[in-house]
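Excluded from the complex is one protein chain; the other protein chains are retained at their positions.
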Amino acid sequence: MTDIEEITLKLRQFNEERDWDQFHNGKDLAIGLSVEASELLEAFLWKAPENVNPDKIREELADVLNYAFQMADKYNLNIKQIMLDKIRRNAEKYPVEKAKGSAKKYNEL
Amino acid sequence: MTDIEEITLKLRQFNEERDWDQFHNGKDLAIGLSVEASELLEAFLWKAPENVNPDKIREELADVLNYAFQMADKYNLNIKQIMLDKIRRNAEKYPVEKAKGSAKKYNEL
Amino acid sequence: MTDIEEITLKLRQFNEERDWDQFHNGKDLAIGLSVEASELLEAFLWKAPENVNPDKIREELADVLNYAFQMADKYNLNIKQIMLDKIRRNAEKYPVEKAKGSAKKYNEL
Partner (left out) sequence: MTDIEEITLKLRQFNEERDWDQFHNGKDLAIGLSVEASELLEAFLWKAPENVNPDKIREELADVLNYAFQMADKYNLNIKQIMLDKIRRNAEKYPVEKAKGSAKKYNEL
């Protein structure tokens, strides 16, 4: 069992024990994920990145990841595969020779 | 090497080849993550969850995960550990006997 | 003085008294606005719209509006004008005969 599978199983078990699958439709999971990403972002509000509380980042990032893994499980998506696929596609959209040292979006390169 | 480590390495390599570390401060990574979580959410706007385009979910969720993994790498956080720690803490905040079948927040249980 | 001008003046005065203009760069204002929009959204998480606490909506919507008005002031945007302009443009993107009763995006109509 890979580590991603292990985490996914733990999340599934957590929800089954609490009978929470009934609430976990894709739309509310997407809302929850967005709300947690925003709480992570709030840690940086009015601050230079170096002044942010690292504990807060750890906590909120864990919430984001837990929702994201549940979302993947809900839609039967293989996390490793969709992430590597995306990296491959981004490599095509942002070829090294064009994108190197540039923060421009691919359609502005 | 675990799956998570393998993906993290691929992301790191992708950024190094493009010399993008200079842009990847924590604050902008957190913005990027939040923006992608919102694009995922947009797939559900005005729709019942069952009418959502699954390709769109796969694409946007991959973006969310890629940012979240980069954020973890930036702050030297062990993804598996912070996720399992959070599940453990949530299990304490939401004990089965109280939380079963309830969508209430822990402070309302 | 219109009501929009009156509110804008009150917000400006509030910030000047606290010497907060130094923090109010556009980027952090945009983060703050997004964070507040997310707190408003959180009121709806796991819930049918009719079960949401109306006090929470009032509070969070006021925060969203206060940030949005400050953003407009920061960039010298006339709120009434940009809103009416946008309605006009949306009317062109979503002509009544095509858009009536449809939740599709303009590029799918």
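For clarity, chains are labelled A, B and C in written order, and residue numbers in each chain start from 1.
Heads up, the rule we're going with is that a contact is a pair of C-beta atoms (placed from the backbone, for glycine too) under 8 Å apart; a residue touches a chain by one contact, two chains touch by 3 or more.
Since the structure is predicted, the reported quantities are computational estimates derived from the model, not experimental observations.
J.: List the shown chains that the missing chain touches in the full complex.
T.: Even though it is not drawn, that chain still touches A, B, C.
J.: Across the whole complex, list the residues on subunit C that are touched by the chain not included here.
T.: Considering the whole complex, subunit C reaches the absent chain at 2-4, 6-7, 10-11, 14, 17-20, 22-23, 25-27, 30-31, 33-34, 36-38, 40-41, 43-44, 47-49, 52, 54, 57-59, 61-66, 68-69, 71-72, 75, 77, 79-80, 82-87, 90-91, 94, 96, 99-101, 103.
J.: Spell out the interface residues on subunit B facing the chain that's missing from view.
T.: With respect to the unshown chain, the touching residues of subunit B are 23, 28, 31-32, 34-35, 38-39, 41-42, 44-46.
J.: Provide the residue numbers of subunit A that touch the chain removed from this figure.
T.: 31, 34, 46-47, 103
Heads up, the rule we're going with is that only the chains that are shown with their structure count from here on.
J.: Give, as an integer number of Å, the spacing between the C-alpha centres of subunit C and subunit B.
T.: For subunit B versus subunit C, the centre distance works out to 26 Å.
J.: Could you list the positions in subunit C whose residues touch two or more of the other chains?
T.: 31, 34, 46
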